[in-house]
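Just one protein chain is left out here, and the rest sit where they should.
So, chain A:
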Amino acid sequence: QASSMVAVGLALAAAGFAGRYAMQAMKQMEPQVKQALQSFPNTSAFCGFEPKMTKREAALILGVSPTANKNKIREAHRKLMVLNHPDRGGSPYIAAKINEAKDLMDGQARKQS
C-alpha cells in the first residue's frame, strides 16, 4: 500500500532528524558538563593539568600552602626535583611543571613581600 510506505518513510526520516538533533545537543552539552565537573574541588585530580597554571595548582603540585614563604617553596621544589629528575628516569614534562609551579609561587611570594 503506497500510503503505508509513505508513513514508514516519514517515520524513518523523523527518526533520522531526531537522532542528529540528539547528537548535536550532546556535543554542545559537553563543555558545560566538563565545566560543571571542574567546579567541584575534588575533581582536580580527575583531569589533566590546567591549561594555564594557577597559583592554586602550583601550590598543589609543590604540596605547600598557597601562602608558603620562599624557603618552604624552595625546599618543596628541591625535594620534588630530586624525586622527579629527568636524568634519573623522571618525566621531563612533570619536571617542567614542578619548575613552573615554583616560578609561579616565587612570583606571588615576591609580590607579597
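To be clear about the criterion, contacts are C-beta pairs under 8 Å (C-beta built on N, C-alpha and C of every residue); 3 or more make two chains touch, one makes a residue touch a chain; residues count from 1.
Operating definition for what follows: contacts and distances are computed from a predicted model.
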Per UniProt, the name of the complex member that is left out, chosen from "Presequence translocase associated motor 16", "SKP1-like protein 21", "Exocyst subunit Exo70 family protein" or "Sister chromatid cohesion protein DCC1": "Presequence translocase associated motor 16"
Option touching the unshown chain, where A:G16, A:G63 or A:G107 are the choices: A:G63
Candidate in contact with the missing chain, chosen from A:G16, A:P66 or A:P92: A:P92
Touch residues of chain A, complete complex, unshown partner: 30-31, 33-34, 37-38, 44-49, 57, 60-63, 79-80, 83-84, 89-94, 97-98
